[in-house]
Each structure stands twice: as structure tokens, then as C-alpha cells.
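To start, the structure under review is shown below, and the notes come after it.
The full complex has more chains than appear here; those shown keep their coordinates.
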């Protein structure tokens, strides 16, 4: 384990068995199998008050349940995204207090006692019913992070232009999520993505197609008090 | 010349020197060098009351002036599009009564005595100054066709979403023209083109990027009484 190796190194420096220069040399030459350490560490700052997230798309039912069990038993908050029906049922059976939202394809459990300090409410705006799964994923993500959030569904068929119209109206940060539902020259969300990137409305930023989770996570980071 | 060949054929049928069946066989077997005939002919129906149009982009100054001279001397209306500065000056020198619009890159002369019967006024709506050349090309095209037209410039930076917004508001046909001015992921107008094709607003149709001429010509055909 890398943290152990670093601890050992520091202890050797402390007890004089390793010179400062030698320790620096070692730190610099860290072989890349130690990347994992840095990785975990970096996310720590970010994860304060955040749930542990399981992206379920490429995992078996067994893997998903095992990871979720470990998270919940540590008392951490849980958010599973891109949950299939089978995964959802297995998670609910294993963690009865968790809440499964089939439209959002999420399973969530919040165990934290108090909500984080926030600046205001997050609003998820959604043009039509076909975008609901992405909007609900965003909604569930913000809830799992303990932020106040509400959904304004079906404001009308304004599709890719919605971010521009909303962004031109409000004085708060807008995070646009193109969705993959459409047909013909929609090209799996590419048309909406390009439209949003070219929006002239100030304050609009964009995340990946269908990335309701990422949009809500970014919104929560912005919304922290 | 093909029209002559067809006339000869019909005269042979009339004077009995060619059987009906033989004439049919000949008409069917038209070699493809006669395509030009069909071509010219087909456009005739379309061109009633329309100016003769010169697309100048791949022509020399001399070619453009020669074609324009021939059109004007026949009393026809003239519209030259994609006119360079050099072409514009040469056309104005050769045809002093013609009007050169450098923003629209058009030279036009209307010699028809009376305007065509139309259903209403055509409105060219344009988001910002960068789209003016395309908007002015549309304006000049509609004028050259004798239709009432006006320009609503600079309605605000709504870019690719403009067609959706306008299309969602009005009960008349809307022809969307994506423009190539932009940067980054605008991809020379592709982003706007895709956005317009995916617009959910009923009644919106689309023409090629920067095709102000085509949009106005289609609008005039729609606007004929």
C-alpha cells in the first residue's frame, strides 16, 4: 500500500535513517503504481459531504450490491447511477432503506444527519417528457448531496434552445445538459451539444450528453455556501 | 439544338413521314446531351416573374458582365449574387442603372413594370450584425423578385435558437438560414444547421448554410398569390 510506503519514508526521515535529499529523490521518482494513492487523495477534498457514487453501467448485479453494502456499512451516503431494473431490485433487497427511482435509474440513501450549508435552491428545468430520465438523475444527485432542489418539467418543446433562452433570462449559473433522445440529424445528442456550446447567453456551461449526474454535482459544488 | 430536334420530330409526325410509334421510340431514347433542353424548360415554369440569377462565385469579371449584359438587353430582371468588389464595380460600370449592395454582395436591376401578386410581406429576421450579409442577400433577392420585404436586424444574440423561438411564436411559414459566422464548435455553421433541423417548432424548414438567396426565393414562391 502506498500510504504505508509514504508513512515509512517519513518515519525514516524522522528517525534519521533517510536523508532529506534522499527522501525528496524517492518522492520524485514515485513509480506509477502509486497513482491510485494520489487519486484517492485528490477526491477526498472534493467528496466532503458528498455521497459515494457507483456508476453501474459496466458492473454486474453482484459487484454493485457488494460495493453498495460496503459504502452503507461505513455510514456513508450512497448514490448509484445508471441502475438497471435488475440492479435496482437487488439493491433494494440488500439495503431496504434505500430509495430506487426507476425513471432516474438511481438508488440513493442519505445517512448524514445534517444538510450541507448551501447558497440557495437548485432548479432542474426540462423541456419535455423525453428528457425526464436525465432531469430526474440530476434531481436525485442533488438530493443525495443534501442540496435543496426542485424540478420544473415540461416547460415546452424548446429542445436545444432551452439553455440559451433560460441563460438569457436569469442571473445565476446555468449548466446545460444535452440529451440523446431525438431522431434524424439529432445524432444522439450531438446537435443539442453543439447548440449549447455555441449559446451566446452569458453564464452557460455544458456537460456531456445525458450527464445529469455531472451537471447536478457541478451545481452542488457551485451551490456550497 | 434540342427544341429544334423535337419540333422537327413533331413536324414529321404531322406530315406523316414518321409513325407515332417511331416518334415515341425516339422520344424515349433521347440521348443525354438533350438534358439541357429539359433543364431549361423545367425552370421556365419556375421563373415566371423571377429575375435571371447569376451565381458569381466561380466566374471571371468578364463572364459575369457578359451574362448580365445579355440578360438586361433582353429586358429581363437581373440578380447577381456572391459578387466580389471587382465584379460589382464592373457590373455597375456596364449597367449604370443596376444597384450594387456590397454587404449583400448582390447587384440587381428590376425592369418589370408591375410587381407580382403576393399574399403578404416577407420579413427577414436577423440575430446580430455578423449575420447581416446573409440577411441582406435574402432582402435583395426578395426585392429583385418584386415582393414586399423588410429587415428586422439585430433582434439579439439568440443565434441558432432564433428559428425555434420565432417558429414557436408565429403562425406563418418560417425558413431558417444557418450562417457560417461563429467560432470553435460552430464548425462553419454546422452547429446552427443541426439546431435548426432539430427545432420542434412547427412550420420551420431549413436551407443550406449562408443561403440567403435560396431562403428568399423559397419565401417568394410561398408568397405568390
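Chains here go by letter, A and B, matching the order in which they are written, and residues are numbered from 1 within each.
Following the convention adopted for this analysis, a contact is a pair of C-beta atoms (placed from the backbone, for glycine too) under 8 Å apart; a residue touches a chain by one contact, two chains touch by 3 or more.
Source: prediction; values computed, not measured.
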With 2 copies placed, total copies in this complex: 8
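Note that in this section only the chains that are shown with their structure count from here on.
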Interchain centroid distance [CA atoms averaged], chain A/chain B, Å: 51
Interfacial residue positions of chain A with respect to chain B in the complex: 156-161, 164-165, 168, 182, 184-187, 190-192, 194-195, 197-201
